[in-house]
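With one protein chain held back, the other chains of the complex are shown just where they sit.
We just call them A, B and C in the order they show up, numbering each chain from 1.
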Amino acid sequence: MSAEPCYDVAHLGHIELFTDKPDESLDFFVRVYGLTESGREGDSVYLRGFDDYEFHSLKLTAWHTTGLGHASYRAASEAALHRRVAAIEKLGCGLGWTDGDLGHGRSFRFRSPDGHIFELYYDTVKYKAPDAEKPALKNIAQRYHGRGAAVRRIDHFNLLASDVAAMRDFFTGALGSRVTEQIVLDSGRLAGCWFTVNNKSYDVAVTEDHAGAKGRFHHVTYACDQRDDILRAADVFLENGVFIEQGPHKHAIQGTFFLYVYEPAGNRVEVANAGARLILQPDWEPITWTETERKKGQAWGLKTIPSFHTHGTPPVEEKG
Amino acid sequence: MSAEPCYDVAHLGHIELFTDKPDESLDFFVRVYGLTESGREGDSVYLRGFDDYEFHSLKLTAWHTTGLGHASYRAASEAALHRRVAAIEKLGCGLGWTDGDLGHGRSFRFRSPDGHIFELYYDTVKYKAPDAEKPALKNIAQRYHGRGAAVRRIDHFNLLASDVAAMRDFFTGALGSRVTEQIVLDSGRLAGCWFTVNNKSYDVAVTEDHAGAKGRFHHVTYACDQRDDILRAADVFLENGVFIEQGPHKHAIQGTFFLYVYEPAGNRVEVANAGARLILQPDWEPITWTETERKKGQAWGLKTIPSFHTHGTPPVEEKG
Amino acid sequence: MSAEPCYDVAHLGHIELFTDKPDESLDFFVRVYGLTESGREGDSVYLRGFDDYEFHSLKLTAWHTTGLGHASYRAASEAALHRRVAAIEKLGCGLGWTDGDLGHGRSFRFRSPDGHIFELYYDTVKYKAPDAEKPALKNIAQRYHGRGAAVRRIDHFNLLASDVAAMRDFFTGALGSRVTEQIVLDSGRLAGCWFTVNNKSYDVAVTEDHAGAKGRFHHVTYACDQRDDILRAADVFLENGVFIEQGPHKHAIQGTFFLYVYEPAGNRVEVANAGARLILQPDWEPITWTETERKKGQAWGLKTIPSFHTHGTPPVEEKG
Partner (left out) sequence: MSAEPCYDVAHLGHIELFTDKPDESLDFFVRVYGLTESGREGDSVYLRGFDDYEFHSLKLTAWHTTGLGHASYRAASEAALHRRVAAIEKLGCGLGWTDGDLGHGRSFRFRSPDGHIFELYYDTVKYKAPDAEKPALKNIAQRYHGRGAAVRRIDHFNLLASDVAAMRDFFTGALGSRVTEQIVLDSGRLAGCWFTVNNKSYDVAVTEDHAGAKGRFHHVTYACDQRDDILRAADVFLENGVFIEQGPHKHAIQGTFFLYVYEPAGNRVEVANAGARLILQPDWEPITWTETERKKGQAWGLKTIPSFHTHGTPPVEEKG
């Protein structure tokens, strides 16, 4: 008999990103990338895409270096939150409850095998558009402002890890995530893995850190409505002197139309469009890509750029 | 404390559509609309979009008239199927089990308050692409053939009903659907309602039948990846002499970019693109549109065409 | 033997538009429509699209009413300018030379049969981007700023006239324009005419003024690179409370993808995309649309809105 899929976690809520160039990063995220500020507290600025329904989807925090502060998912209900916390504590990676912040109520923190900090919460703060940001149509969270890349909502993030298989067990065990696609090398080693907790084809990906570091961040991605928005964003980045690492192109894995850039402090940021692709199938079986298949590059033949496997944040310290 | 959302039903699986012009309808759906035939049995042809993972998403059946044969949802698991059947039987609208057909195993049939036939199943037949239809990238079900409007997957359907509120109770009770948007007239009457069982913003809509009939069909919609696919489809329809009822334009409700046409037998068919819009929020509260708001027309001001409220299938018999 | 086409006039240079709400109109053209100011003089502000190579393509002038100040074409050379002036003087509609303004050197003014003021010049002022507006790629005039509808360049304008046939003789005689498409009613009367002096499919159109006025203005159009820019502009207009008259849709005549709005003072403004359509054929024969064909509406069946034939600027005085 078929197992019941787990629906305890509703969606990726937000990530906290560290920057050692807070002013430049904030200017990038607001003016060029097109997020909107909803609040500030301490060294953090809270930001969101125009159709993110919560107070924030990005917490940008001034820090001595770059990388991931934490990644946070919203549970499907209070009861589901407690089921997940029980499962996480059983896995032995729990860190305990927080009182929340400007963006949500209390949350439970836990740690990935590679050391990334995660968080689960249910009580949230929903965004209330001030008059100047009220949309013409009331089914979007904020007016379409058209500023910069004008991204719609947070889509997914990507972590680097020293042991992808351990991360797979972590995501499936702690969040109840499903694996939708994966890279398995000829040696049998899992080199990349794409996960989802809902009908999106992925909300997080984990790939091997070829620099030999632990707990690093690869990128965060916001969704745009159309591929043409990605092409337009490329011109916006170009005209604003933003470093374009690769794209626009179409991923072979997941089929997403993508564009990678670095924000001023060095964190990689993506804009992407998935078209009408969803994973609605309850008994989806992971797609496995072989080493040979990966060597073909992206969907239309673009070779994956070497920095994709080595550039993460924070930067790796040089050994001397 | 928050209620737990219901995830028993995974997604809309297929609809059966009746046609009294079977050859013309089939030619339209394959050559112009861009579905692919996967099998035939009796008076029915089984069809699917290039990324529908099941054997079929449209069963086209020759019949003395037009309209909906039945609408069919796939449960999330065998256990979930039985939970839903128990709920449906409690509602008193169950019709009993079938042995299934070419496209799926046994299914449970039930009836809407307006008389539309529904079906739930879990055992399904997954599409296996023959060599000529194998995709270059193995994460889509079938190669992108580019034929006609080349729609990707079934998206939603729309029913006409004499009592929309009764339909709302039916969908929430039988399928565990959530209401995402609705039209409430000044009189307080529910005139339109949009439902979902997953993260899509809707998989079915019900609107009032201004012709005073019962159990009629309004339209079925397949999703395209981009708005430009809808514009291109408009040219494809134009060049093939297909009747275009309205569009392309953007719906105020749900924000979908849409185009309505009639297939040769008169059933209304839509192609649509939702952009990156999803309902990820577990505690989503229905958006309510007032009578005044609806009078503004569609998103960019296009007035809803009168036939939208009267043209359904089968046609209403003239009283003499 | 074939006649030699006339190439004396290179392109539409700019139009001067009157507004009785100068502040609101300027805010619209800069912040919402996406033009950039290049200078001011007297009651006029000079504006241009990001890839207009000249100092301006729109001269917005505060005035007691709305409508066209004048329309101005650039000649292909100094010699060509003088050939045209000679032809215009022979037609008897010349008004004489001006000393030019901020945007160009001396110009020759003349009058259409309906009373619209025209101008021809060769000496021009080319736009020099200040540092903040320098493009990343030096083959466009100004950086792509992405502000508002972010239109690229002036495309065409449309005049209302009491006698379209007289306007046709005027354009072919004075400017050496070619007729690319036209509407001929069953009565034989010319009801609409599209003209070009170069490879664009049209740079001006003239249609009948059903309000019975003379010398009125119908609309000015700027080109965007993609149809998706037009769809995006529709959202920008919607969110900024701009009145959308009709569209986005595709014209049957000329096949242009279009969207009409009114700027705050009431002048009609269009954003459009022509795709890859050009009139390269030197012996192009005008396409003639009959009354019956026009009743089919636009390309995908949208009926032309009645205000399209009556709303012009300045508004017609009510007779009491």
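Just so it is clear, contacts are C-beta pairs under 8 Å (C-beta built on N, C-alpha and C of every residue); 3 or more make two chains touch, one makes a residue touch a chain.
No experiment lies behind these values; they were computed from the predicted model shown.
Of B:R143, B:K214 or B:H309, it is B:R143 that touches the chain left out of the display.
Summary of contacts with the chain left out: across B:P135, B:G297 or B:P315, the touching residue is B:P135.
When the omitted chain is restored, the residue from C:P5, C:G96 or C:G212 that touches it is C:P5. Touch with the chain that is not drawn comes from one residue among C:A223, C:V242 or C:L302, which is C:A223. In the full complex, the hidden chain is touched by chain A at residues 227-228, 231, 234, 237-238, 244-250, 257, 259, 299-302.
Listed for chain B, the residues touching the missing chain in the whole complex are 135-137, 143-146, 148, 226, 228-229, 232, 235-236, 238-239, 241. Interface residues of chain C facing the missing partner chain: 1-5, 7, 10-11, 51, 53, 74-80, 122, 137-140, 152-153, 155, 181, 198-200, 223-228, 252-255, 273-278, 280-282, 287, 299.
What we mean here is this: only the chains that are shown with their structure count from here on.
Sorting all chain pairs by how many C-beta pairs they have in contact places A-B at the top. Of all residues in chain C, those that touch two or more other chains are 228, 238.
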